[in-house]
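Each remark here refers to the structure printed beneath this line.
A single protein chain has been omitted from the complex, and every remaining protein chain is retained in its original position.
As written, the chain order gives the labels A and B, with residue 1 at the start of each chain.
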Amino acid sequence: MVVDLAQNTLDGLMLGSAYALLALGFTLIFGVLRRANLSYGPAIMLGAYAATWVNLQFHSGALVLALVTIAGATLAGAYVERLCFAPHGRRSRSGEAAAVASMVGSFALWMQLEELATLWLPKHLYGFPPLYDGPPLALGPLTLRVEYLAMLACAVAVCFGLHRLLNRTRFGLAVRAVVDQADAARLAGINVPRVFMLVFALASALGGLAGYLIVAAHEQVTPMLGMWSTLKGMIAMMLGGLGSLPGAVVGGLALGLIEAHSQWLFGPQYRDLIAFLILFALLAVRPSGLWAMLRRSPAPAP
Amino acid sequence: MDEYALGVLTNVGLFSFLALSAYLLLVAGEMSFGQQAFFGVGAYAAGIGTAMWGWPLPVAALGAMALGAAAAWLVGWPTLRLRGLYFAMATLAAAEMFRILFELFHYQRTIDGELVGPDGTQGFRGIRWVLERGIEQETFLAAVWALLLVVLAAFAIVERTRLGATLRMVGEDPELAAVLGVNVARVKLGVAAAAGALAALGGALYAHHNTYVEPRNFDIMLGVHSLAYALIGGLGTALGPLLGVALDIGLLESTRVFQGYRMIVFGGLVALLLIVRPRGLLDEVAVSRIAGALRRRRTA
Partner (left out) sequence: MSAPLLEIADVVTAYGKIEALRGVTLAVAQGSITCLLGPNGAGKTTLMLTTSGILRARRGSIRLAGEEIAGRAPHDIVARGMALVPENRLVFAHMSVTENLAAGAYQRRDRAGIDEDIERLYGRFPQLKARSGQQGGTLSGGEQQMLAVARALMSRPKLLLMDEPSLGLAPLIVEEIFRIIAELNRDGTTIFLVEQNAHMALKVAHHFYLIEQGRVTFSGSPGALAEDEVIRRAYLGSTKH
């Protein structure tokens, strides 16, 4: 019984690290640009599809496939940024209408990118070479899959890396200034549209990394990857607290734990139901998310 | 008229209810990813009414609308304080909960030796009230559009009254509305319930047109699509969402020119359109210009 609980917790954390990685990229865009990017998952999917194609043609190694995924996702992300986000962010006074237009535009491109991917590789399922081909690790009575451990390590590394980037570099200073007071940042000589573009590219690249690790762990690629990634990223971000990087990790891990335990307690059909229920309840009661709750900060107005 | 065209026109009508539902909420200032849940509630409720309890379709549709309004109220009440993306995510979560509940919902009866009723992920077959009465496709199409016109007339009337102005004010500046004495919470809940009823009506008709529905029909894609229709068509008038639906389902899906490339074309067009017209084709500016031109023509 205790072993089951421990195993489920471990599984949940492993699953959650994938969600955390997805959430980090999504959060970066939302935290800096204050916009939701509905094409986030589809861009990742295109990257994964590109890697799948490369694998089909050349049977390349893990590093090449990872780089292709990241490059593909970043390129797709750049396309989305130029078409949907750059045109609507020109002046600080754009307001909510521009945010909604960006989001709907990104939804339109979601449809576009998904169709592109399925036209490129039409099958419902493609195999994908795993990152690690050996048996899972054994920790006493518990099993640990190495790929998921890699994901967790990546999520933590990315979180630290981003922290250093934001707090110790000139670019990070610019990003924080833009988040703090976009107009004052403009007046300080910061090229705000360029900052947005670079942050978007970074977020897309992170998404690509997450995508590669996820498809390598699942050992398959399906057309559902686009919606799945966006959804999990958004839910994890919401759970953890909108726009907070540590919140993204906390939210991702929390989502993983919720799913693992729900599935074990109530069966797979109830797993998503409970996750959505908890998300709904959290939004209704404490929209600032779990991270804010943990730090006991007052709930800011949503 | 050939059967295919009839089908397309009917679908444009049916999904217009859903798009109008999203539009109503948008005007009141809330972006909902979840109206498809009430579309589904309406479909299942009306289906159960006619196929399992022997009710006539109009009665079942009314019951569906009531249930849709109640469900929308249930979602709207806890989320009153939420705005923007928070509200959107909450509606998405709620809608997915409904969809999963549809997947878990088993309620079947043997009628005339056949097993009828919602069967979880297998869906709900045998919603044949329209077929059993020999109602022609054209008649059904006319009924759908007649109802739609009634709804549009209602929208037009409300736009001209204080209620319409109140709704738009709540949408644009809720703080100002509150200061002016508007009970913002009550307005939002009322709008949510009305939007839920509207979507449910569409769903009820949809179920009887297709004779079969399954939980997968009411997924996130449908919800985001209906929001997109409202936004693309324009927020200046209730005709906007219809335009959005007509453009996607009417123009692009039916014209086989874009077979297989439909979303690439539509998606690209929408993104480009929004750059030039962030509030949709028939936004407030366009509507006032058209109204002005019509007025001048009349007085000339």
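Heads up, the rule we're going with is that a residue touches a chain if its C-beta (ideal position, glycine included) is under 8 Å from a C-beta of that chain, and two chains touch if they have at least 3 such contacts.
It should be emphasised that the depicted structure is a prediction, and the values quoted were computed from it without experimental measurement.
Asks: Could you list, sorted by label, every displayed chain in contact with the chain left out?
Replies: Touch partners of the hidden chain, whole complex considered, are A.
Asks: Spell out, residue by residue, where the missing chain touches subunit A.
Replies: 91-92, 170, 173-174, 176-177, 180-181, 183-193
Rule of thumb we're sticking to: only the chains that are shown with their structure count from here on.
Asks: Starting from the mean Cα coordinates of subunit A and subunit B, work out the distance between those two points in Å.
Replies: 30
Asks: Taking the touch rule as given, give the residues of subunit B at its contact with subunit A in the complex, in rising order.
Replies: Residues in contact with subunit A: 31, 78-79, 81-86, 88-90, 93-94, 96-97, 100-101, 103-104, 220-221, 224, 227-228, 231-232, 260-264, 266-272, 274-275, 278-279.
Asks: With touch defined as at the start, can you tell me which subunit A residues reach subunit B in the complex?
Replies: Spelled out, the residues of subunit A in touch with subunit B are 30, 36, 38, 83-84, 87-88, 96-101, 104-105, 107-116, 119, 227, 231, 234-235, 238, 242, 269, 272-273, 276-277, 279-280, 283-284, 287, 302.
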